[in-house]
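Excluded from the complex is one protein chain; the other protein chains are retained at their positions.
Chains: A, B, C, D and E, in written order; residue numbering restarts at 1 for each.
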């Protein structure tokens, strides 16, 4: 698996390519996508876990890696992430298992600092 | 829209039909589906919001109604539910809008006790 | 729930509307959609169960009703249908539960001849 | 089927409920969702057909009804809509057939003014 | 493409990572996911084909590889697998074609023992 830091690097480079070609609607969407996870009635940590479970049931590895990083940075523990992924598994079924594998491998990559 | 109480009644009746025909694997799944939302590292309230965002991005109105009920019963405020649904909208796109309509109409039905 | 016979009637009427407007590609697709379930290396019965599990994980009630009818007509037992739906539930997760409800209610409607 | 005019009425009422509860992110999304279909390098008519094919493969009847209305109002002919739906069928498979039924019934409802 | 044996190795290693972090609900799901394919009213072979068609329409290559392996081990012929995939293609549309490519390449990898 690509390490957490290599993923962050690739994601940044790719977003630059998108924004080089994108016009206003895509830029407005990107701003909204950043603002919606900010502290409000729910904390940023909870919102990142909401983003994680949504990403897992929709089966998007890049999105999972991003929200595992953000949730961890906002203080989510390994146990909270595991409980979030258990809900994703029950809601989304065995088809989400390859994405649970990705999530836990990604989490290990963050923990080992690779 | 079917009221929150009529929905609860229909859901109960339908589940009885499933369990009348189902054998062990389906019964084990139903038990797991109940247990995964219990208090743990995350509270039941947070887990119900996780179930809600997953249901909204997967666009399942029955699941949305159920998790709005459970989240509300576990103490989630209207504002917390609205922030959860805003994340569902950004992650899942305009295709989730009919389901946001359902969620807010369902929430109003709970609040008015109908 | 709409009865099995009312569903069959509505489905027939709706398909006539589609075919009134459709040109060649849609007509060719409809022919292919009929032929792919015919007896081959696998029997029609097994193929209808394949159609049923695919419809259940993709969460399409109209498709579920159709394949429950066809599978039953091709000799599938209630137990075989229940095992097919158990696989759909494990693969597709709790989000498929409303569709299992529909499948079993539809099956009861066929059995009672309503 | 609900007529085109009854659908438009229900959709308007439901959106009012959403906007009564929604805060800034949802309102910003709704504005973006309106602006992205405006004339640009592609005409509004073509953009509505893009919205229609996306709605059909994602299997959202409310979204299909809306884009059939908008595409028709922007000058799309029945034949252009039928070709758009043929692509949806080939890309999205037989699982989209119930939604093609809805699209053509909705189109007839517009044409007869009901 | 990763060979069938390399895939089996990677899958085993990844599942160990999941189970190292997972608590009871995920372990119970994994047990259920194993038991649901056992012989019953339907044979294990038929159940693996049901798992295959579900995996193909949900477009999960890892799941496809797993069920092609299991179906083949349970006695499914190449022709039975091809008929299963034809149903997946008709139900799921052209969007499944990249996954049919994966399935047939994986099958060739099993047949050549690589």
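One rule holds for everything that comes next: contacts are C-beta pairs under 8 Å (C-beta built on N, C-alpha and C of every residue); 3 or more make two chains touch, one makes a residue touch a chain.
Computed from a prediction, not measured in an experiment: that's the story for all the values here.
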Neighbouring displayed chains - absent chain, whole complex: A, B, C, D, E
Residues belonging to subunit B that touch the chain removed from view: 57, 89-96
Residues of subunit E (touch criterion as defined above) contacting the omitted chain: 59, 78-79, 82-83, 85-86, 89-90, 94-95, 97-98, 100-101, 104-105, 107-108
Positions on subunit C contacted by the hidden chain, ascending: 25, 28-29, 32, 35-36
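What we mean here is this: only the chains that are shown with their structure count from here on.
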Steps needed, at minimum, to go from subunit C to subunit D via contacts: 1
Same vs different contact residues, subunit C with subunit E, by half of numbers used: same
Gap in Å, rounded to a whole number, between the CA centres of subunit D and subunit A: 30
Where subunit E touches two or more other chains at once, by residue number: 25, 29, 32-33, 36, 54-55, 57-58, 63, 90-92
Chain contact graph, described as a line, ring, star, complete graph or other shape: complete
